[in-house]
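Every protein chain but one is kept in place in this view of the complex.
After this line comes chain A, so read on.
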Amino acid sequence: MADRMDSRHAYFMKQALFMGEKALETGETPVGCVLVYNDEIVSSGMNDTNKSMNGTRHAEFIAIEEMLDKYPRSHLRSTDLYVTVEPCVMCASALRQYQIRAVYFGCGNDRFGGTGSILSLHSDLSIDPPYPVHGGIFREEAIMLLRRFYIQENENAPKPRPKKHRELKTSFEAGVSGN
């Protein structure tokens, strides 16, 4: 993917990364996404679980909610999602229900990933049609966002774990998830 990555995919993923950056600044898990309809970004989202006290407010849901302000849901059938991290099981199912056209993600998600890492909800038997998934676009940038977040302590958790001695890792192993 990375070799043949055309500037269009790169541009949209950069915008998703920008949303992830914004999430990091506000103390949210740094995952960002954009929805692209007719070659145009029609909405964007970033995680909002901490501020909203609602564990289901993932970037994908925020972006879909914003898009549905302007368009009927049938437009999602001609819409692509660019998201920095592989959609979780919840979002992977939601995207299937919304019949998204295609999903492009940065890095894999081996804790919750719903489009290949833990489950394959984009292609499993379901009452909605499957959707194609392409991973690995700006994978390292997406991982660095997450690393910068996870070396911090989670002040929102009832019992934050002390993480004083953690150091930011900057190296990458070749060929792990997300490709």
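Observations on the model:
The rule is short, and it goes like this: contacts are C-beta pairs under 8 Å (C-beta built on N, C-alpha and C of every residue); 3 or more make two chains touch, one makes a residue touch a chain; residues count from 1.
Quick note on the criterion: contacts and distances are computed from a predicted model.
Missing from the rendering is one chain, named in UniProt as "Cytidine deaminase-like protein" (options: "Elongator complex protein 5", "Armadillo repeat-containing protein 4", "Mitochondrial ribosomal protein S17" or "Cytidine deaminase-like protein"). Of the candidate positions A:N54, A:S78 or A:Q152, contact with the unshown chain belongs to A:N54.
Residues of chain A that touch the chain left out of view are 49, 52-56, 61, 64-65, 68-75, 88-91, 93-94, 97-99, 111-112, 114, 118-119, 121, 124-128, 156-158.
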